[in-house]
Each structure stands twice: as C-alpha cells, then as structure tokens.
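First the structure, which I've put down as structure tokens, then a few questions once you've had a look.
Not every chain of the complex is shown here; the ones you see sit where they belong.
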C-alpha cells in the first residue's frame, strides 16, 4: 500500500471527507470541477492542513491530527506537478531540472538527469529559459524537475489541462513510460475521461468532497452507474487486450476475451498487453450477425444490464468473454431489438472509432 | 500697528525671545536662522525690516547691495568666546597662550561651529591660532553646523570640551565654563544691526527699543557685552 | 491638553498641516502625469526627467532650498515674473512652503504611483479602447481607478514628507513665526535654545503622531482600494 489518505476538511459549504488507498501505478482522482480533487492532493503534499485525519506514505506518517504530526512540505519528498508548470523563470531548463537535487537526501535513488531528459525528450532544451518554451515543453520540464528531486511519489494536478490536444498527445506517452518504467506511484488529478482511461490503474471518483466510487480502471469504467459521472459522450468500457498481429494494410489485430478487434496500427510488438477503450456511443447492437457493413469489429456477448438514463437513451451492459462492454442506444431501438438481460446479441464497433489515443499500455 | 519682522542670528534667540515678551507692541515677529541664509533671503526680498547678523561680512554684503536704511547700521552687541567642558569633565584648563588643550582633550573631540563657515567657528579658530594651539588640536575639532549644536555636543558629554559664545552658557547649567578667551585673541565679536528699506515707524520703534537701556539690561543679563569700538 | 503646546506651536502645527495638505493636493496631478509618462510613454529625455524628479531625494535639502530661493525669490527671474504676471509670491509665504514641501515629496509620490501604473494590465486599457474610450477616457476610467491604491500610498508618503520637511523650507521661506514657521522650524527653534530639547521632543512626538496616523490610514485605505480593484 503506497499511499493511504483519510481526511476531513471543510471549505464553507463543502465538507471534504475522503478515504482511499493508492497502490503503486497511477491512481486517478477524478471528478467534476469543485469536487475537491486539488484539495485532496494539496493535503497529501502538505500545502493544505486538513482539519482532521491521517495520511501515510509507504508506512511513514505524513500527517496525523490525533498524534499532532504534520511533516513540513519540504520533508515529504512528494514531487508535485502543477497544472501551470510553475517553472522558475530565473533559472534555465537545466537549472530547473537540477533544482531539487541538492535537497534530495544523500543516497536517495532515482533516475539520472540523462535518463529523465531522454525519457521526456527535452535534452535539446537544457540551455533555454522557461519563457522560450512551448506549453507542452514547459510541462515536460516540470515533470522532469519533479522526478529529479527523487520523490517517493508523484502528485500531478491536471498536468495536461492547459494544453491543446496536439501537446497532450505529445506528453501522454511520456506519462505511460513513466508509469511503466520507473514504478513510481503517481496520484493523478484529471477531469479528462480519455486521459484517465488511458493512464490510470486505479480510479478514485470524487463527488462533492466524498468518494463516489473507487476501484481498478476496468471495474469503474464498465459500471453503467458511472455513465452519469463520466458524461454521456465520454462513457465507455475499457478492455484488456493482447496484440496478435500487424497486418500489411496498416491494421493491428488484437484479441480480447470476447473475440478479436482491428485497430489502426499501434506501435506495440505482438503479444504485448494493452487496453482499448470503447465509447458506449460507438457501439451498435444487433440481434443477428450483421453482414456487408463497413465496420470490421463485431463482438458477441450477452446483455447483463439495461439502465435507462434521463433522455431517450439507455445504457446496455454486455458481457463479452470475461470483459464488460457498454453500449448507448435509444430506448426505441432497445424495444425494437427486444433486448433484456440474458439476451445474446452482437456489438458492432467501427475500428476507427477506437482511436489511437484511447489505447494505453498496461 | 503694522507687523514688524526681525531676522536674527540664531545665537541671539534666548535673549531676543525674552525681549520680545516685554516689547510693548504686540506685532514683533522674530525669525531665527543662520546669518548666511538670512542674508540671502533678504537679498531675495524677504519681508524683514530689521536684521541682526552674527558677523560683519554678511551685513557688508547687504550694505553693498544698498538695501540697508541710510545710517541705520550699528554694532548692537559684543560677545566673548568661552571654553567649556562637559558636565562631568574634571579638566582644568583656561584659554591662555600655549595652554595645554590637546592633553585635556586626551582622545576626545573639541566641539566648535564650522571653522571656515559659521561665525562662532571662525572666531574660535582665530583665537586658537593666536594662542598657538590650533595645530595641536586641528584634527580633533568636531565642527557642528551651528554654535548651539556645538554646545549640545558638550552638554551631552559627547565632546569633553567645546568653544561657544559666552552667552550660550546662560541656560545650560550643567556645562562648565573653564574660561573666556582673551579678548585680543580674535577679531572682536560684534553683532551688527540695521534697518532695511523702506523703514516703517513701527520698525523704527523696534530699532529704538533694541538700542534702549531696557533692552541692554536683558542683553547684559544674557552675557552680552558692549561691542568693541571698531578699530 | 491645549496648553501642553504653546500658541505658537499650535499655530505651527496648523500651518504644517495646511502646507502638507496643499502640497499633496497640488502635486498629485503632476505626480500622476509624470508617473504615467515614466511608466508608459517613450520620449527623448525620459531618463533626464526621471533624474530631475529624483533630485530632491538626493540633494541636501538646504541645497534644494537654495536653488528654490535663487529661482523663485522675489528678485529671482522666475519669481519676479510670477509676481508681475500673476501677483503670485512664493518666497517667504506659506505658499512657498507648499512649493518646497511639494518638491521634496514629489519623488516619493512618483515612485509609488509609477510602480502602481506599471502594475496595471495594459490589456484592460486596450479593452477600454475597443469599447470606444479615447486615450483620455481610458486613463480616467480604467488606469486611474486601478492605480488608486498606489496613488493613496504616494499621497500619504508625500503628505508625511511635507509634514517633516525642514531644510528646504527654512532656506526658501525662512522661519517667520505666524507666517512661515512650520512644525519642523519650530523644532529647530527649540534646538537653538539650551534646554529646549524637552519642548523640541514634544513637537517631535506630535509630528511622529501625525505621520503615523497618515501612514496607518494609508495602509487601511490602500488595502480597501486594493480589495475593490481586485474585483472581489
């Protein structure tokens, strides 16, 4: 258990009352604006002192209101990456990167400057000043700076929110590599479903200062109750997949427990494990096996749950192999197809609708 | 009655304030300051009807400029220079030719007014030169911007010894008078007074009052002497 | 209480307050103009203007007073011209004390206001122009209100400096009781009299009290104005 948080705090109206465990890997704090994400991460960092509670990291107590323990910020050794990068304007990129080194305890281990600049692709920027960097470059330097302070854990508060989507696509792979290569636990705040689906191993969903749901990313995403949390257009399931084969026409074949999927080429070797996200609105259901369609991906499954929303739509949960798939269709279609729990049917997924950046490594 | 404004050297403040209190008219204003600055102000048309300077040179300047009333310039007062000691100083020296000033100072300073610029300092330096001791103390002279500031240095004990006007001692009871400088050791100290054109009857009245015996009694009480006759 | 100070000292206090008030009030518009020029305009001789404004801060006050005297004295070129043309006499009048105090406080005002102007977001001024405001109106309706906290700080600095100004004032307008004797001149007078220290210190206490009151009032006012300006 690498981080354990149990805190109580209140801001005027909002009572923040949060209790969760973050194992290693990336734990996403997800929730609407104002739900308390930043407050929680600030409490972990020591920038906010909760009214009561206890925070421990790798069995060291960082905060304990009963025992009167409150380790000062600079002794917590948690690398914090802020949304707005906050590079030191008076230092070069190199100066920023090396900033934390002098304060890291002797003998503390962590990646070297070379490794970090390599990982983040910022080796050519070392002599620049922060003002001469683009938004994406700034954020990568901020990540590198946090890493090089040899933290026990990384805290990232919407590190990509201020960036346009081209910049995001530039940084996401670095975060994946970070997760996979350094083994550093990361607490990650975001309200981007796509980001969370791609990066997080664990999800903690906050609502009005309380934990609404927590679990592995696959669990949380395949729960029809989450559709409201994620937003209609963003809801969808996350499936584990193995790369099977790369085809010469640019498609990659993957196997999931319920069948096989074709995706535009992904840069993973055969037998690699990955995750694919399938938006509920991209799934069409059919009782018969459809033929003559431009859609390549058809998975067979059994309806496990049908949940009506507020509007004319319903969310259908299917079991395909050992995974769950969500489909958002109209009530009228659900009636026309006479769908009900236990009914077998086929899910039609356009290959291209599983876009590249919805695919993440595991 | 018309208001009368008298510009006077700051060292006359104690005596003149006393006289202003007994002056029969109630429209006498006295502005005190350095003789130099007041002279310049008068040259620039300051509303002074009378001026009492602490030395001759500044009054000469006004006379040359022709703004003094005809024949009104007189030497009103004379003064003596005094060697004084700080309240708890046990030094026993008197200003005589070649007196042992340097030893009495030991590592302290001799408080004076600016020796090249302020009248009290100029007279003091002249006296020390005449007595043959200037060279031995020159490096230890602390020059204040006016004679009262020099007196204050002695009164607070910061300077063990100082040279001020005899008249300055009046109300500083703790300061010890070691002795007066021989009258012939420096140019006689004379305070010239003059009326400034145009002369009003009220200004003339103040002029008469200040040269009256009543006034003289107050000046004398404050330690002033009759001005030496001009050589 | 009222006989704690003599009538002449009360009068000097009154005069000092009056002089400081007018010095502050009259120099504010100029300080605002000069600060704006230094903060925002580009023109040849800007460094010179900046230097000129700072001069009174760096020169011994007596020198400033002397320069004022030989410029604005009744026999001096500008002084004589002012008197002939407008009947305005500065030397040896309380009006001259206002001038001296204004000039001595000017650099303090300008520094405070200039910093405040430099802190105003030029985007807001641009925005006002897109809404139809001419340069003048942009200044009056956007820059000025936003600069208010700095303006208050500057005005109070100027006021307090004016209350304490001595060297330039006595050199320029002399020290005539009932006419130009300000609080600091009165303090000077007491320091000329042996044993006048007690009285002098009384007056020093009075001027400290006034300056402190002004300073604290300004911190409060500026904080309130800053709150207003922060848009909350």
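Labels for the chains are A, B and C, by order of writing; each one numbers its residues from 1.
To be clear about the criterion, a residue touches a chain if its C-beta (ideal position, glycine included) is under 8 Å from a C-beta of that chain, and two chains touch if they have at least 3 such contacts.
Owing to the predicted nature of the structure, the values given are computational and were not obtained by experimental measurement.
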item	value
Copy-number formula (whole complex, one representative of each chain type shown)	A x2, B x1, C x2
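FYI, only the chains that are shown with their structure count from here on.
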item	value
Contact graph of the chains (line, ring, star, complete, other)	other
Chain closest to the middle, measuring from C-alpha centroids that were averaged per chain	C
Most widely separated chain from chain A, with each centre as the mean of CA atoms	B
Intercentroid distance (Cα basis), chain C paired with chain B, Å	35
Distance between the centres, which are taken as Cα means, of chain B and chain A, whole angstrom	90
Interchain centroid distance [CA atoms averaged], chain A/chain C, Å	61
Contact footprint of chain B on chain C as seen in their complex	62, 66, 69-70, 73-76, 79, 91-92, 170-171, 174-181, 189, 191-195
Partner chain C, residues of chain B touching it in the complex	5, 7, 10-11, 13-14, 17, 29-33, 37-38, 40-41, 43-47, 146, 148-149, 151-152, 155, 168-172
